[in-house]
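Just passing along the structure, written as structure tokens.
Every protein chain of the complex appears in place save one, which is left out.
Right, chain A next:
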Amino acid sequence: MNSHPIDIKINPKHTNRRIWLSSASKYLFSLSTVFALVVLGVLIYRIVSDSIGWLNFDFLTNNLSIFPEKAGIKGAIIGSVGLMLVVIPVTLILGVSTAIYLEEYAKKGKLQRFIQINISNLASVPSVIFGLLGLAVFGRALNLGSSILAGGLTLSLLVLPIVVVSSQEALKAVPGFLREASYGMGAGKWTTIRKVVLPVALPGILTGSILAMSRAIGETAPLVVLGIPTLILKIPSSPMDDFTALPIQIYYWTLDTVLTAEYANLAAATIIVLLGVLFILNSVAIVIRNKFQRSF
């Protein structure tokens, strides 16, 4: 059996080199992971140790105060919740509708490609720019000032591209043969989308949307540009009221640590609360994804 045209000779030196390269690259890559983990660990350690003794039930339920011992983040929590109450319906309705139009209705042509590229680009525009846009349109032109509504709409603009793109991906992933089956029964386009496409795409849409929400809830820059007040002692009671939000609270307390050292502890405690909220949101996204994961 000498039919093979090439006679491969084993060269031990080559083999040694390849084995050495293999293990070297393994250590290199695991080192990068360890680096990221160490940074994260140090960060969490510092925040947690700063916040010890400050993060308690009173801190969550007290109003803001200039005295660090009395200060609480009730206002910021209500403000953040208020923002979400604006962002969630606005982005879900507009974002999912846009995605449905682009994926299911729009003719695949130059215009559709142009819109597509623009939406993808918008997703990577720095958030400060959205803050400026929100200030000009919602704050000034529509005269909403620095209210919850203005902030919520600005944040909606910011995360809308993310919701659109992730919903589009979810719609694209719905197999064509399911649409065919529905059309083949005499179903119209909207019936097919509502009864077949959307239920299958829903977990993907929700996962993307929740991740977008967690981006919105942690965003500071656009709110700073909108001019969210430094110190709000009044708890907002309507969408038109001025407000403060968790990331804003962190930002201002961090700025003022030079004047009052305890503000650093307050900021750390607030960071823990915000991280907790983000952690819960992301967990919900993962649970939804796993629960509804289907195989075709």
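The definition used in the following text is that a residue touches a chain if its C-beta (ideal position, glycine included) is under 8 Å from a C-beta of that chain, and two chains touch if they have at least 3 such contacts; residues count from 1.
Keep in mind that, in the parts below, contacts and distances are computed from a predicted model.
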- Query: Which listed name, "Cytochrome oxidase maturation protein, cbb3-type", "Cu2+-exporting ATPase", "Phosphate transport system ATP-binding protein" or "Fe-S cluster assembly protein SufB", is the one UniProt assigns to the chain that has been left out?
  - Reply: "Phosphate transport system ATP-binding protein"
- Query: For the chain left off this view, which of A:48, A:132 or A:196 is in contact with it?
  - Reply: A:196
- Message: If I consider the whole complex, including the chain that's not displayed, which of A:108, A:140, A:172 or A:234 touches that chain?
- Response: A:108
- Message: One chain is left out of this view; which of A:43, A:142 or A:181 touches it in the full complex?
- Response: A:181
- May I ask you to list the residues on chain A that touch the chain which is not drawn? 107-108, 175, 177-178, 180-188, 191, 195-196, 199-200, 294-296
